[in-house]
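Below is one structure. I have some questions about it.
Only a single protein chain was left out; the remaining protein chains are all shown in position.
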Amino acid sequence: MITGLQAQQNANHIQLDVKQNIQRKNIHIPNIEGYQSLKGDFHIHTVFSDGLVWPTIRVRECWAEGLDVMAITDHLEYLPHKKFMKGDHNSSYDLAVQEAKKHNILLIKASEITRSMPPGHLNAFFIEDANKLDKKKPEKAFEAVREQNGLMIWNHPGWKAQQADTCRIYDIHKQLIKEGRLHGMEVMNHTEWYPIVLQWCIDHQLAVFANSDIHDVNGYVYDVKQSHRPMTLLFAKEKSFTGVREAIESARTIAWFDYQLAGPEDLLKQLFEASVQLSSPYYKNGDMEYLELSNNSDLQFSFLNETPENGAPASFILKPGKTIIVKVKKGTRSFRCTLDNCHIGMFKNLQVELM
Amino acid sequence: MITGLQAQQNANHIQLDVKQNIQRKNIHIPNIEGYQSLKGDFHIHTVFSDGLVWPTIRVRECWAEGLDVMAITDHLEYLPHKKFMKGDHNSSYDLAVQEAKKHNILLIKASEITRSMPPGHLNAFFIEDANKLDKKKPEKAFEAVREQNGLMIWNHPGWKAQQADTCRIYDIHKQLIKEGRLHGMEVMNHTEWYPIVLQWCIDHQLAVFANSDIHDVNGYVYDVKQSHRPMTLLFAKEKSFTGVREAIESARTIAWFDYQLAGPEDLLKQLFEASVQLSSPYYKNGDMEYLELSNNSDLQFSFLNETPENGAPASFILKPGKTIIVKVKKGTRSFRCTLDNCHIGMFKNLQVELM
Amino acid sequence: MITGLQAQQNANHIQLDVKQNIQRKNIHIPNIEGYQSLKGDFHIHTVFSDGLVWPTIRVRECWAEGLDVMAITDHLEYLPHKKFMKGDHNSSYDLAVQEAKKHNILLIKASEITRSMPPGHLNAFFIEDANKLDKKKPEKAFEAVREQNGLMIWNHPGWKAQQADTCRIYDIHKQLIKEGRLHGMEVMNHTEWYPIVLQWCIDHQLAVFANSDIHDVNGYVYDVKQSHRPMTLLFAKEKSFTGVREAIESARTIAWFDYQLAGPEDLLKQLFEASVQLSSPYYKNGDMEYLELSNNSDLQFSFLNETPENGAPASFILKPGKTIIVKVKKGTRSFRCTLDNCHIGMFKNLQVELM
Partner (left out) sequence: MITGLQAQQNANHIQLDVKQNIQRKNIHIPNIEGYQSLKGDFHIHTVFSDGLVWPTIRVRECWAEGLDVMAITDHLEYLPHKKFMKGDHNSSYDLAVQEAKKHNILLIKASEITRSMPPGHLNAFFIEDANKLDKKKPEKAFEAVREQNGLMIWNHPGWKAQQADTCRIYDIHKQLIKEGRLHGMEVMNHTEWYPIVLQWCIDHQLAVFANSDIHDVNGYVYDVKQSHRPMTLLFAKEKSFTGVREAIESARTIAWFDYQLAGPEDLLKQLFEASVQLSSPYYKNGDMEYLELSNNSDLQFSFLNETPENGAPASFILKPGKTIIVKVKKGTRSFRCTLDNCHIGMFKNLQVELM
């Protein structure tokens, strides 16, 4: 039989390495002149609308995945769990806000105004009381956002459930833009990307967004170890609510979605230049020179060589955090490339000059 | 400007490979003579007590991770979210049961009776109405379980919050065992393993359990791609509620936790023998013979060679789904090993005879 | 200062877990009626021709990756390292053969006859003395293979370096086939796949091959943890040289390359049926029935639903070792699918009847 002494020794072996020890990933997105790069997701659901996790989980997901700023945007109108939930439209924020502070995450108070098209779905940010947005008419909801000095974006304009065969902009959106009350649009949402919406943002100087619109557990939908959720990159004067707001109002954002980037030409060019370096030639062999092309960011770049007569490959990829060797003919002066994955308009890709 | 035609073409690019395509993992645990191996987790929380995900997520987690049977065991007494939740003690089951049927998962109706020690925490399984277990006195709760023809197990007996310096069994547990009303105990829970509790189960012929006691997202706590959550392996006459119940009542279970296995000697031996094969010698070189030791299961085995004079290593590991080469002296008749990771009692490891 | 005692204690900490502990992967390819499945690579180079690793490494690579049979096929004619190498055309075999025996790998004595097109490159297997194949005229080399009772296959017939704009069969190959001296062709080699060559093999009842033609370190070219090198699957009466030879002569082989499979219809159908099971309906909801489609192999299958009116998706993928849920309309009798990744002719994919 077992003695008391033995029992005591054999009471409890705690084996912590059964568990993963999750730490926050430092995502490498370089800053650009005068601005700090921030990573955000501005479209997130919880059990308080039709999401499937508790608000605090959303904060910890964003923290672990390296985000700086987030908005929980539970629907005002679509509440399939309401039979089982109490609380009001502020509850998910209220439950998450301290967790966000503990994790040094900027949690923006927000709501999703969820209507048939037009106007479709819009997110309101920097609001004070979500309950006051719960109005019958969308115009009244927008009015409440204005009264609280909130910002608004148009979510997934090309979503097939609302625009099956086309993707067009309606009078209500044009009106909101004209009045300075629509500050951005999602050019990427979940698994979808809408090139025409990028063009609208460029034309109207609105902020582009790539958001997850996550309902499920985020790590079950996206491979957060090897890849990342859709993210909105912001170039802000500081990491603060003020900084985030000013970056959105100034349209200093880039949408990042899998290996695709979309945004204004000047911003994307600066981001590329801060991310990628071409060395001077370190070796010559016959009539070829060898150079290193090095990527210090977690972004990927896909190059189309516009002057293939320089001897470099017609196309090549530079992966996140990697370096490749590029061989060019001796005396190569120019090396113009189109970046296949960097979108600066509906039919327009970023061109860069290496060297 | 953008033409309508272009707009249409550029409305929406759906890129499904941005997402993971999660499919159910087939876990390889061999059947043993007359019994089918089932994988279960009998201790799971949701937002309806102090867990952090919706009940349907729990079903999809179990499905993806390859489990066959599960019990959602929300606390009857500890309800920190109650300010925000409606519903009753049956709600988490009610919300999950159809999702379970769709995924071919056996969802056992259950509850956790959550008291200070003694009696500590107990899970009740195969109950009909959880609300009727919500009694002031634990004895009354146990009585309600009996009235509903439920089974009960004692959860994490060595949990330091309740037994800081020891791990002892109380009169109430002895009484329940004597009356045939306690059918098993957790020998492993979350990150903890209690060797003495294994001994109690062996001595009293109770079913051993390894359960996750998951509150968080399961895939954030355990590395479900490379490893697995704590699981209770059942050896059942069939995959059905009846089969699961009979296996528990007959104590035909093995606890599986990281690389550790714990359970009754005969069962563990049969599982080992169904998992691992030693080939006959396929090559001879000098005075050594070469054999293959092959593992067709997803279990790992850690061998201590009890007759090192046979020329094989003093210790070696055989990983899940792998084959290793074992060299022994020619004419080796016996090859007795102790399995370092297979526990059949508090101070006792399984011994096996290879060949 | 350091004392002797301390020095002794601090002499050498051996930390084995700095290294990977590589064990042989058990690849799951089911046997089919009357035949054992074997995995082979019949085109491998070493430092003795233009490869970059020592012959013993080739054996250990094949062992770790789960292969059963291999052929080292150094070129007879192309020997760029010869300034630094001694030995003869048998040396790479001689150096590898004992390593193969220790690892229970069937190492077939072989050579690559390396000529401009026609006849291009051919591998000779089951030869006795590679030096005797080193002849000026290819016909003489083929004659030496015949004298040694060897088999021959045509390597990478569509290789662009030899057939830039087409892929045609020459008189010499037709002659060899007619005389029963050409026993197979590579339908897949390295990164290339030649649909027309599959058709030739089907038309002439020759064995299909998928080989790596590896020159570099195999694990640097292919992701051997998550994926696999090109492999030739053989269906043999036994795991032996005789068994391998008979399987090739009987054209009982299937080429496996990334997610593609190519081979004779009956064989591929049997392999599919041994790999994939559709359950009977386990749940009904409205007018839909739920079934499990389960894959017990390490192969992937890509389905096109030929009767989408049954309610199942138009296309779906079943990953290696996974199970998916398939929903069909109640009373569905037939479920015919084309397997997009299973090639049984140049323009022909395998059709299967699920249920």
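The letters A, B and C name the chains in turn, as written, and every chain counts its residues from 1.
The rule we apply is simple: a contact is a pair of C-beta atoms (placed from the backbone, for glycine too) under 8 Å apart; a residue touches a chain by one contact, two chains touch by 3 or more.
If you're wondering where the values come from, they're calculated on a predicted model, not measured in any experiment.
S.K.: Please work out which displayed chains the absent chain touches and list them by label.
M.R.: When the full complex is considered, the omitted chain touches A, C.
S.K.: Looking beyond the chains shown, say which of C:Tyr35, C:Tyr93, C:Phe209 or C:Tyr222 touches the absent one.
M.R.: C:Tyr222
S.K.: Just name the one of C:Gln148, C:Gln199, C:Thr307 or C:Gln351 that touches the chain not displayed here.
M.R.: From the options C:Gln148, C:Gln199, C:Thr307 or C:Gln351, the contact with the absent chain belongs to C:Gln199.
S.K.: Have a look at C:Gln23, C:Ser37 or C:Thr56 and name the one touching the chain we're not showing.
M.R.: C:Thr56
S.K.: Applying the definition given at the start, please give the residues of subunit A touching the unseen chain.
M.R.: Against the left-out chain, subunit A lists 21, 23-26, 98, 101-104, 279, 282-283, 285, 290, 292, 294-296, 317-319, 321-325.
S.K.: What does the interface between subunit C and the hidden chain look like in terms of residue numbers?
M.R.: Interface with the chain not displayed, on the subunit C side: 2, 4, 6-8, 10-20, 22, 47-48, 51-54, 56-57, 60, 64, 81, 83-87, 91, 95, 158-160, 163, 165-168, 190-196, 199, 216-217, 219-223, 230, 257-258, 346-347.
Here is the rule we use: only the chains that are shown with their structure count from here on.
S.K.: Indicate the whole-number Å distance between the mean C-alpha point of subunit B and the mean C-alpha point of subunit C.
M.R.: From the centre of subunit B to the centre of subunit C is 38 Å.
S.K.: So the centre of each chain is just the mean of its C-alpha atoms; given that, what is the distance between subunit A and subunit C in Å?
M.R.: Distance between chain centres: 42 Å.
S.K.: Touching at least two other chains at once: which residues of subunit C meet that condition?
M.R.: Subunit C, residues with two or more chain partners: not present.
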